[in-house]
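Every protein chain of the complex appears in place save one, which is left out.
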Amino acid sequence: MTDQPFSIDRDTLLDAYRTMKTIREFEERLHVDVARGDIPGFVHLYAGEEAAATAIMLHLGESDRIASTHRGHGHCIAKGVDVKEMMGEIRGKASGACKGKGGSMHIADLSKGMMGANGILGAGAPLACGAALAAKRRGDGGVAISFVGDGASNQGMFLESLNLAAVWNLPVIFVVENNGYAESTAMEWAVACDSYVDRASGFGMPGVTVDGTDFFAVYEAAGEVIRRAREGGGPSLLECKMYRFYGHFEGDAQTYRAEGEVENLRENHDCIKIFRAAVTGAGAVDPADLNAIDAEALALINEAVAHAAAAPMPGPEDLETDVYISYA
Amino acid sequence: MTDQPFSIDRDTLLDAYRTMKTIREFEERLHVDVARGDIPGFVHLYAGEEAAATAIMLHLGESDRIASTHRGHGHCIAKGVDVKEMMGEIRGKASGACKGKGGSMHIADLSKGMMGANGILGAGAPLACGAALAAKRRGDGGVAISFVGDGASNQGMFLESLNLAAVWNLPVIFVVENNGYAESTAMEWAVACDSYVDRASGFGMPGVTVDGTDFFAVYEAAGEVIRRAREGGGPSLLECKMYRFYGHFEGDAQTYRAEGEVENLRENHDCIKIFRAAVTGAGAVDPADLNAIDAEALALINEAVAHAAAAPMPGPEDLETDVYISYA
Amino acid sequence: MARNLSMNEAVNEALDQEMARDPAVIVMGEDISGGTGAPGEDDAWGGPLGVTKGLSVKHGDRVMDTPLSESAFIGAAIGAACSGLRPVAELMFVDFMGVCFDEIFNQAAKFRYMFGGKAETPVVIRCMAGAGFRAAAQHSQMLTPIFTHIPGLKVVFPSNAYDAKGLLIQSIRDNDPVIFFEHKNLYDTKTDVPEGLYTIPFAEANVVREGGDATIVTYGQTVQRSLDAASTLAKEGIECDVIDLRTLSPIDMDTVLESVEETGRLVCVDEANPRCSIAADVSATVTQEIFGSLKAGVRMVTAPHTPVPFSPALEDIYIPGADRIASAVRQTVAN
Partner (left out) sequence: MARNLSMNEAVNEALDQEMARDPAVIVMGEDISGGTGAPGEDDAWGGPLGVTKGLSVKHGDRVMDTPLSESAFIGAAIGAACSGLRPVAELMFVDFMGVCFDEIFNQAAKFRYMFGGKAETPVVIRCMAGAGFRAAAQHSQMLTPIFTHIPGLKVVFPSNAYDAKGLLIQSIRDNDPVIFFEHKNLYDTKTDVPEGLYTIPFAEANVVREGGDATIVTYGQTVQRSLDAASTLAKEGIECDVIDLRTLSPIDMDTVLESVEETGRLVCVDEANPRCSIAADVSATVTQEIFGSLKAGVRMVTAPHTPVPFSPALEDIYIPGADRIASAVRQTVAN
């Protein structure tokens, strides 16, 4: 943990906690609902990684844009996408953020600056460069964030984007969410560099590594690279080391993990527990306030599920719409 | 120039000179023949860059493989592809290395370990990884070389290959032929890193930069990275700084160059002149021997042109053959 | 001895037996073994749907996990194929072709021609395709017409476990680059599969039902749906030939033409999107070659011109179903 966590005001701390807790409850509930057979398709949970999305997004406004990954729920919630619409989308309902046409891997809300979860690894990086280019041309100090996993950090589209962003001096941050695995393959094996700082240097940009389970460390590091980008100082790479609590996708037996690995993570590396202990331990926030937020978050998710469950499926008339804006 | 050029024996020096001179005469003649209208299609000349291909290839045997670029004539000649067949190919003749079906950008001779010039930038890097993988599985100490330009060093296929080669510990060398330009765009602008050594580090491999106009420097550096690869030490990146004497392709007006740039290159940075001065100056080789080789090289090219000019075009019956090995 | 195997098991067995037979065969892909570098068990995954499970235990380092870099490892498979190996690379979902297509269509597919007949590239690229898995727009496509369009590729699409084994063995032994499709909705379907090695030649369509009134031509998941339609129609007195193409390139047009010469009526069923589809391809060839035999316009039943929707309610009507197939046949018979 960094030295001065409490340069952050109390309201912001509560906001941060609310966001993290909402993501956690969202994902925990999905885990249950998938097992129950209520959720169609592939679902990749962000549980365990909440601090990163939350701390980074606190530095962004609605006009700043993010390009997300297949593991996008946390990014969506932290960027302000409506939780009910998300739950509807994940169930394929007409009430969903994308009218049920996208699903978990394609939740987007451009009005909130969320350019889409993405089923194609690395594909978000060029898109974020484009959003950053648009911001740069507007000249309003806007930035874009490209999220990418450790696995996807080996993808050509991502690597090319590092170079493009540096050459064009774009206000874009490449956040590597390093949770140690790409599916079942270890990051240590698959990413051939001593550190992401080296990879960043290979593309002429500063690189920073932080403990992604430490909200305050992420908050501070993100603040700095984002500030630099807003001021015309160009792109950076920010590696957040973190852990995912669940399998790659729901249904993953996780036999690639060490024995007791998940138990240890939940016990000793839970970013929410760590945050809670820090802010209450220092007396910055009253535990009761956090408990109240816990209850609110749970209620919000319950409501979202009820809403989504009751919502209708899209109808046959929706099948062929929304392909083009103009059909001639 | 390195300290002990003459650890290389006289025969090898003469061989090297012969190869460089053959490439030079080949390219100078093409320059003339293109202007004359004798050569169809795009032609990218290697003139000025001969030392790199020559010095590197001296370390290779026939079973070692190379994957080349659009600027591939020099690599072909240095790897032992028949000059007559090359000239035939470039003129689209049935006598060509590829029966006229490939042309300048697609000359290949797998029997010589030359896996093809390539019209797609960066595409050779994965192919070289594959050849290296095959060599590694054979266990015969074979290596593969991937040639790539400074421009193509920003291509995703190339960047992914660096990582793959490091992860799989492949006996492959990535040679960046940095001639300062990708078409009309400057390397200094387009390649966002302080040095290729940094880019190599970003992918967990050693990187070396040498003066590509200094045959001896390339010879020594290539020898070391190739030896390491043969011994199981894995991939390396070798940057050769060099100059092209002609335009990107024949027909390029080269207005992106500084005034007097080409004259200066020809005068002060001609790798063949430099080699000649070194070996004769030190008394290692008699100028008369080199003059004899000059005459031989010119005669060889004249013969190749005469042969190619006289050769027939492929016939209509050749149009639909050679697509598949088996047609069902 | 034939056992009742799922297509999943049949693919696994084909890979296993070919690796045992020929040391030049290697298998690579993301998580194809799984767990490389990780603290838990090796062979942790066997591919995202477990299709290659157990192969690395038997064949060791000939089953290679890769970093997440499709261009690099598919290209490496192609380069290795030119250098004496016979790699089988898994692209996982065919939808990922967009990040590595160059190595497939500009390199592997063109080497032999560009190099004047002097290259051999015996590579197989396995990939999952098709809708019905609730996997949404970027994990559910067919894209078969794109590969079929490219000269120099062979395109194989089994509809059942028996064909999958025989066609995969054939693909591995073939000396040209082969794109081998596996429909993810068919993995669990079972047929009898012989224990031993056997091959099914390319360009031999399978007449899976004989009728005489109309011909249905299709491949993949819609073979069963076409058979279902044919059963329904039989009750109405309409008897259909149902042809499973099995390979799309090369394609066995002879069998199709023979059937249509007899029936005079053709319905082409394709789970791919309609424009420039396999359905259009077959229809156009038939119309060009035996127009005189046609008694009615060739009808096409395809997915709509839309991405694959996520919502089950939409995805279910996206895929050509037995109803739509049957009504297309009725229309052509009515004319």
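Note that the chains take the letters A, B and C in the order they are written out, and that residue 1 is the start of every chain.
Just so it is clear, a contact is a pair of C-beta atoms (placed from the backbone, for glycine too) under 8 Å apart; a residue touches a chain by one contact, two chains touch by 3 or more.
The structure displayed is predicted, hence computed values, not measured ones.
Shown chains touched by the hidden chain across the complete assembly: A, B, C. Of the candidate positions A:Gly102, A:Gly234 or A:Gly247, contact with the unshown chain belongs to A:Gly102. Checked against the full complex, the one of C:Val123, C:Ala136 or C:Val269 touching the unshown chain is C:Ala136. Residue-wise, the contact with the chain that is not shown comes from C:Lys110, picked out of C:His59, C:Lys110 or C:Arg246. Taking the complete complex into account, B:Gly41 is the one of B:Gly41, B:Gly61 or B:Pro287 that touches the chain left out.
Against the chain not displayed here, chain A makes contact via residues 65, 67, 96-102, 106, 108-111, 115-116, 118-120, 123, 125-131, 133-135, 137-138, 144, 156-157, 160-161, 163-164, 167-168, 321-328. Considering the complete assembly, chain C touches the hidden chain via residues 71, 95-106, 109-110, 113-114, 136-138, 145-146, 148-152, 249, 251, 268, 272-273, 275-281, 283-285, 287-292, 294, 296-300, 304-307, 309-310, 335.
Counting over the whole complex, chain B has residues 40-42, 89, 92-94, 96, 98, 100-106, 118-122, 151-152, 154-157, 181-192, 254-259, 261, 313-316, 318-320, 323 touching the chain that is not drawn.
Basically, only the chains that are shown with their structure count from here on.
Seen from the C-alpha centroid of chain C, the farthest chain centroid is that of B. The centroid of the Cα atoms in chain A and the matching centroid in chain B are 45 Å apart.
Centroids of chain A and chain C (each the mean of its C-alpha atoms) stand 36 Å apart. As a whole-number value, the distance joining the C-alpha centres of chain B and chain C reads 40 Å. Shown for chain B are the residues in touch with two or more other chains, namely 156-157, 160, 163, 167. Of all residues in chain C, those that touch two or more other chains are 67, 69, 71-72, 99.
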